[in-house]
Structures are given as structure tokens and as C-alpha cells.
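Every protein chain but one is kept in place in this view of the complex.
Let's turn to subunit A:
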Amino acid sequence: MKVSLFATCLTNALYPDVDLTMAKILKHLGHSVDVPEGQVCCGQIAFNSGYVDDAREVARTLIDAFERSEVVVGPSGSCIAMIHHYYPTLFEKEPAYLKKAEDLIHKSYEFTQFVVDVLKQPDLGAHYKAKATYHPSCHATRLLGIGEAPLKLLQHVKGLELLPLPEAQLCCGFGGTFSVKMPKISEAMVAEKAQHVLDSGADILLGLDMGCLMNISGYLEKINKPVKTMHIIQLLGEGMKS
């Protein structure tokens, strides 16, 4: 299969190894990988802040970039959920782009969803000896309905012990611009999430959205209780090296 990567704006700028590892894993699975030029961001930051016109132009850029792609895969449930749930309303008054948006919706997947549900390859042959816990990000879970896929990938990692995260369903308090617009509320939320991570007894916190992980790890770092935090892609990438 020819897979086009959606390098989300956050991973592109702050965690390029997540995108790079995603490319490596997909190649390892026998697919050809390309990264269409011109792609930047799904537009969610502006959309969720109420700046729909700005969001629409950013979304248009993304739609154009992937117009000729067969399949689009990104390392974030939140960005893919933005495309799936909100692009139709963004372009409701532009039939031409609405059509293109729907094409993108039908061919785009979050990484774990793609590997497990589409490729049906939950076992990547990875080894990683550690105790880990998994934070189910809100948009992946509630908007995309991703439940089992990431867990299936992790269950196949040899040596990995998965510990339950208390009150896992609680939002970590990131919420994109919420974290800087309502910093104190956001801090109270991430403080509780961080405590649950510590209580889980895990050495590694895993997730499928770098936004949430950046928030939780940034807080743990600040209070001097750093817990190693990895995107599932990063863990799989490390685990597949051995």
C-alpha cells in the first residue's frame, strides 16, 4: 500500500522522531511511504478557539496536500478526529471542497487504528521490558471511538507489563489553547492526572497523542517527578530495534 504520512504540526516541530519512527514502522510492514509537501496542520487550534475562517484556510491547505494520496496516516487521534468530525461543517458552503474533505475523511486514519484495524497487524514483533500505563486520549476515544487498537498493539509487545491507570477516562487538561487560556484550571486537571500516573506504579506513560503526553510529562518534569513518557509509536520503534 502507498501510505502518505500526516506529520502533525506538534510532532513536526517538537517531536520529529515520532513522525520518523512512524515512517520506519510502516516501511517495515512493507508499505511505501511518502510525505506530501505543503501539509502543515489540521486547523484544530483555530477551530476550537472559534476562529473558523482561519481554521478553514489551514484545513484547505491540508486537504490540497493529500488530494492525490491513497491512504493518510497520522500519529494523533485528535488531529484525525478534527478532520473526520469538523471538516464537513467547515466546508458546508463549498461543495467542491466538501467533496475533497469527504475523500480525505474516508482515507485518513490514526496510526494505531490503521495498523490494527486496517492492516490487521497488531503484532509488530517488538520487545520492550518495562512497566507501563496507557492514557486513553479523549478525542481518540470519544470522537474516533478508538478503544482496543492501541491496547492490542501494546499487548503484543514482549516484556511489556501494562498497568491500569486510575480514572483513565479523565481529560489530562491539555485541550490545546485551553492549557494557556485557562492555565490554572488546566494545571489542576493535569495535577490530578499526574498523580494517577504516579499511583499507577508505571515507569513509562504511553499514549497516542503527543499533546496530552507533552502536557502530563511537562507537569511531572516541573514538579521534579519525571516519568518517562512515550508515544506508542516511539515504544514500538524502540522495541522493534532489538
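Quick note on the criterion: a residue touches a chain if its C-beta (ideal position, glycine included) is under 8 Å from a C-beta of that chain, and two chains touch if they have at least 3 such contacts; residues count from 1.
Keep this in mind: contacts and distances are computed from a predicted model.
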Options "Peptidase", "L-lactate dehydrogenase complex protein LldF", "Glutamate transport system permease protein" or "Aminotransferase class I/II-fold pyridoxal phosphate-dependent enzyme": UniProt name of the undisplayed chain: "L-lactate dehydrogenase complex protein LldF"
Given A:Ile45, A:Leu124 or A:Leu198, the one touching the chain that is not displayed: A:Ile45
Options A:Cys138, A:Val197 or A:Leu236, residue touching the unrepresented chain: A:Cys138
Given A:Phe66, A:Phe91, A:Tyr109 or A:Tyr219, the one touching the chain that is not displayed: A:Tyr219
Residues of subunit A in contact with the chain not shown: 7, 9, 11-16, 19-20, 23, 35, 37-41, 43, 45-52, 54, 57-58, 60-61, 138-139, 142-143, 169-171, 173-176, 178-190, 192, 214-215, 218-219, 221-222
